[in-house]
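Yeah, one chain of the complex is gone here, protein chain that is, but the others are all in their spots.
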Amino acid sequence: MALASGMRLSARALLRPWSPLRGKALGCTEPAAGGGNGARLFGSQRVLVEPDPAAGVAVMKFKNPPVNSLSLELLTEFVISLEKLENDKTFRGVILSSDCPGVFSAGLDLTEMCGRNPAHYAEYWKAVQELWLRLYLSNLVLIAAISGACPAGGCLISLTCDYRVLADNPKCLIGLNETLLGIIAPFWFRDTLVNTIGHRAAERALQLGLLFPPAEALQVGMVDQVVPEDQVQSTALSVMAQWMAIPGEEHREGQQLWVLVGEQSPLPPQPDAPGETRKF
Amino acid sequence: MALASGMRLSARALLRPWSPLRGKALGCTEPAAGGGNGARLFGSQRVLVEPDPAAGVAVMKFKNPPVNSLSLELLTEFVISLEKLENDKTFRGVILSSDCPGVFSAGLDLTEMCGRNPAHYAEYWKAVQELWLRLYLSNLVLIAAISGACPAGGCLISLTCDYRVLADNPKCLIGLNETLLGIIAPFWFRDTLVNTIGHRAAERALQLGLLFPPAEALQVGMVDQVVPEDQVQSTALSVMAQWMAIPGEEHREGQQLWVLVGEQSPLPPQPDAPGETRKF
Partner (left out) sequence: MALASGMRLSARALLRPWSPLRGKALGCTEPAAGGGNGARLFGSQRVLVEPDPAAGVAVMKFKNPPVNSLSLELLTEFVISLEKLENDKTFRGVILSSDCPGVFSAGLDLTEMCGRNPAHYAEYWKAVQELWLRLYLSNLVLIAAISGACPAGGCLISLTCDYRVLADNPKCLIGLNETLLGIIAPFWFRDTLVNTIGHRAAERALQLGLLFPPAEALQVGMVDQVVPEDQVQSTALSVMAQWMAIPGEEHREGQQLWVLVGEQSPLPPQPDAPGETRKF
């Protein structure tokens, strides 16, 4: 979730039918075994999901060793798991983290981007866009618990979240460093960064491919909090509790409604029947 | 007044004929008695206007006890009083403050927003939009002298001003806290906040409905200055004097002109005949 309409380009303009990828299970997506009480671990090989239905919160952990490269399979499993959580009204918040020590995610999988055919490039890149769209437009509260390196696509994922907690470890560098790798960050990577740290800081960071150590990341606004490594998860949970205390649906869909009301209708919000009108 | 064209959505797109409200006197609007020399106090029951023609400055004080709720009557009287000042070339600046101790304004009047019929909602909400448009597009220099709590719609009013002075009192909380109340801030509340404190800070403040105490409000950029409570008014006046020293009309209408010139005409500004071309 994010203040999406502040983006310079409409996220919705990017959304295209994605039937080839959406319809079938790529990789080895494995639905949760058992009962449907929501309390069992479900997910897939590459994305662990640890639900806490009582709190309304789930923790999703990337598990694609050694560095959580965003392979097509990981992206697919991630989007499916996220969609399940979105559809399950039990959950209002998700914490994103990593099951691989020392890294949050190394970003896009370069092996998906060269030596393949155009159809594969198209499929892969659509999956990257889909991930970003799902996260940035999510109704869930998203918090990134970052205990490892967080470059490029890993950083993008964290930027789509509502709050970022970073481990105070000099190895926990974060940034969109595509330029240094000879890769060009798409405009929506850039816009997401601009929304987070402002135009000028984003300009410099993108052009030089800067990776920020924790103190600098905090100062420039790339993350919201830096804590000792062993407190990243607990901090994320306690920040999430703060969000969960916000009443109703307002913190999720509030910003979108008034675009409609303001443009099309003179009607004010009707607090007594929020469920009907607040859907995006 | 504000750098209006930097807004993400055109304020003008919102401006609609507003004849039902504009034409008639709602509430008990009471024009200034007497002479027309501009020196007499005029205004209405709910908005006191204290003009200082020599300085070219007027002080407007909300007076709708106990908490300066923005009722339809207050909004109407406020807009009418502001229009009078706009039309009176004697005045170039207005200081907005409160006649009710402990509060600048508590914001929108919730009793106008539930238990009424759609026509009333439409009328009320148009009045809120009108207030915002009048303030944010005003040719007057506007300074908010805030000596009390300043939540929600009260905060919005202050954000439309050119400068905000806040009393250094822990009770003087300021912010768009609609989310906490189960109300959704319209997109133009959001955009006004984004323009003031930036995208990321606005995102977080809106989603959590944050109310900032003075020191934090200053740090995040929600206000421009925090001073002891008994110096709020005098500080506002001395800041206003700084603005009044700016020559001509430039500080008011300057930003708009070049939108026209740049897009439609190759002509440069003609400093020797500013009055003709600078009208918005």
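In this document, chain identifiers A and B correspond to the written order of the chains, with residue numbering beginning at 1 in each.
Everything that follows uses one rule, which is that a contact is a pair of C-beta atoms (placed from the backbone, for glycine too) under 8 Å apart; a residue touches a chain by one contact, two chains touch by 3 or more.
Because the structure is a prediction, the values reported are computed rather than measured.
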Using the document's definition of touch, tell me which of A:F78, A:Y124, A:Y163 or A:W243 contacts the absent chain. A:Y124
By the document's definition of touch, the residue of A:F78, A:F91 or A:W188 touching the omitted chain is A:W188
In chain A, positions touching the absent partner: 8, 13-14, 113-114, 118, 121-122, 124-126, 129, 178-180, 182-191, 194, 198-200, 202-204, 206-209
What does the interface between chain B and the hidden chain look like in terms of residue numbers? 1-3, 5-6, 162-163, 194-198, 221, 224, 242-243, 246-248, 250-251, 254-255, 257-259, 261-263, 266-272, 274, 278
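FYI, only the chains that are shown with their structure count from here on.
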Counting only Cα atoms for the centres, state how far chain A is from chain B in Å. 37
